[in-house]
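Provided herewith is a single structure, encoded as structure tokens, for subsequent inquiry.
With one protein chain held back, the other chains of the complex are shown just where they sit.
What follows is subunit A.
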Amino acid sequence: METDLLIVGGGPAGLHAAYVAASNGIKTIIVDESFSLGGQLRQQTQQLNNLPKQFGDQTGTALAQTLIERLTNLDVTVLLKHTMIGTYKDGRVGVSNGQNTIPIAAKKVIVATGAAEEAFVFPGWTLPGVMTAGAAQILMNREHVIPGKNALVIGSNDFALEVGKQLVENGVCLQGIVDNEVQLVGKKAETVHFLKEAGVPVYLDSFVKHASGSGEVEKVIISYNNTEEEMDIDLVCIGKGLTPILEPFEILNCDFTYEKELGGWLPQYSTMMETSTSSIYVAGNAAGITNLGPILLTAEIAAVSVAETLNGLSKEEANVKRELSWQELYRLESAESQNAFHARVNLMRSFQDNVDAQLTQLFNMFVGGV
């Protein structure tokens, strides 16, 4: 198969990048290993705030629908249940559907593979009944299965708290939120308020000492205030954050760098979202763990840059669009945390000499403001 642009990953970043590129006349293929598009949006039933202006506020599932429906009538080929498994010597990307491996020759590739949930080790963490917060959310919202009766959430970031809230809403008895941090990591007041009203105990500066049971989790011992408390628990949800998925970048020879605030190791990239390998771009959480607004905007920047190099947009048009996207990205990302955006700028500066010159307006504003 041949195409102008290959997008690896059909989540929010991949879908939005496909729309922006294809609307500018770029022939696009999206591959996704799942049986449907939308990625992690498919189980995000909660309302998403701080989206780019054009999207307003909507739930994750509604946003997935919006992003998918916009691709109708555009030159976008969607290959579901197709997984990128490697590359050929000549640069073609190898995609497998389980039966065959199909080489795709693309002029440009946007890797939008997103992030993986971090694991968290304690004695007994390998027992059935211990799962990531995201897995519990898939069970509830996609499979309509209650993941357990008596739950414990480990971690207190916004996502962990949101999943805690959804467990309560689905009738699960949430016995507690445990975190080794001394205060809640999550900042969303509404969710914190909900959990408080629901009477969910919060154990800070605490940790799970042991989970046990025959064949599945039955009991959990937590260490709290120098004492130990044993609880009857059949579901432990680990919500300790996300880390960018790196495998495709390594196969594509992209250089990595480390930025704690963006989720650890991740590919280096320029203000065009191009990696150290020419014609390979990155978008979404793979370019640094962030919120949905910036996820969509990195996709927009990557797609605009691809359209520019393939003559779908003029240099001037592309510059204007990119600058607006970066400004909105700055606004949305720094509204939640200044650190993530700082780390992003740091990453780009270490890779590209002329970051400041390229986005004079944005970075004058940014440097001046900090």
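One rule holds for everything that comes next: a contact is a pair of C-beta atoms (placed from the backbone, for glycine too) under 8 Å apart; a residue touches a chain by one contact, two chains touch by 3 or more; residues count from 1.
Here, contacts and distances are computed from a predicted model.
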The hidden chain: which UniProt name fits, "Acyl-CoA dehydrogenase family protein", "Glutamyl-tRNA(Gln) amidotransferase subunit A", "ABC transporter permease" or "BFD-like [2Fe-2S]-binding domain-containing protein"? "BFD-like [2Fe-2S]-binding domain-containing protein"
Just one of A:1, A:62 or A:85 touches the chain that is missing; which is it? A:85
Taking the full complex into account, find the residue in A:122, A:203 or A:281 that is in contact with the omitted chain. A:122
For the chain left off this view, which of A:4, A:33, A:179 or A:274 is in contact with it? A:33
Considering the complete complex, identify which of A:148, A:248, A:288 or A:312 is in touch with the unshown chain. A:248
In the whole complex, what residues of subunit A lie against the chain that is missing from view? 33, 83-87, 94, 96-101, 116, 118-119, 121-123, 125-126, 243, 246-248, 250-251, 256, 258, 260, 264-265
